[in-house]
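Dropping the structure in here first, questions after.
What you see is the complex with one protein chain gone and the rest in place.
What follows is subunit A.
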Amino acid sequence: MSTRRRPAAPRSSSSGMTENEKKILGFVRSKQGMGATKYEITGGTSIQQALVTKATTSLKKSKLIKEVSNKGGKHFLAVEFEPCKELQGGDWYVDGALDVSMIEDLKEICVNILERLKQKVVTLEVICSCFQKASRDEYKLSRDQTKVILDNLVLDNVIMEVKSNRSSEHSALRIGEVCYKLIGKKSGGGEARDGAFASIPCGACPHIGLCTPDGAISPTTCVYYQKWLGI
């Protein structure tokens, strides 16, 4: 009998892999740019940690997955994906978590700029230049970053985006150039009205689907009604 070892079969992305490796690769691919830690892989695939370690080592060797480290730990990504911003500690993430307070601070600065310049028409460039003059380095935003903050304020319904037209207000701008205004009557857009439905307990109620006239949750027994009516 020959004792010569057969040469190792060439590995493709799907062939020559064990079942565990296939499962883990599929799971990691599903996480795209976020990747997955060993803990998440164990929980998501129900494969024992030791087997996960063996499989990930094998997949790394086959260059099917790669490892990205940050303060949150090691993450495995499929090679075809780039690590997303939070893994890289990108624009709005710190230590893998969204920096909500910084975002809120930046939004407040934008609102203050618009408030100060409310007699004028404010373009993205104007706001950008204000940020560039900021004393704190982390507040020196790029054009793209400033746009993200402004877009978020538009979604908050705090500011509005308008395109300049031929009116006297926009005379210094090119027609069609985007500019920003605070929302409010004086700015010409008015404020969104408070909804009639939202102003009663049923509008805010998370259990409206369970509420029935004679049920356990009903208008006669409702605690939100009790509170609203001042009982």
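Operating definition for what follows: a residue touches a chain if its C-beta (ideal position, glycine included) is under 8 Å from a C-beta of that chain, and two chains touch if they have at least 3 such contacts; residues count from 1.
As a working rule, contacts and distances are computed from a predicted model.
One chain of the assembly is not displayed; among "cysteine desulfurase", "2-methoxy-6-polyprenyl-1,4-benzoquinol methylase, mitochondrial", "DNA-directed RNA polymerase III subunit RPC3" or "GINS subunit domain-containing protein", its UniProt protein name is "DNA-directed RNA polymerase III subunit RPC3".
Shown as candidates are A:Val94, A:Ile109, A:Leu124 or A:Cys211; the residue that touches the absent chain is A:Cys211.
Here one chain is not drawn; of A:Val79, A:Ile103 or A:Leu117, the residue touching it is A:Ile103.
Contacts to the hidden chain, counted on subunit A, fall at residues 14, 23, 25-30, 32-34, 44-45, 84, 86, 92, 97-98, 103, 148, 151-152, 154-157, 160-163, 165, 167, 183, 185, 188-200, 202-206, 208-209, 211, 213, 218-220, 222, 225, 228-230.
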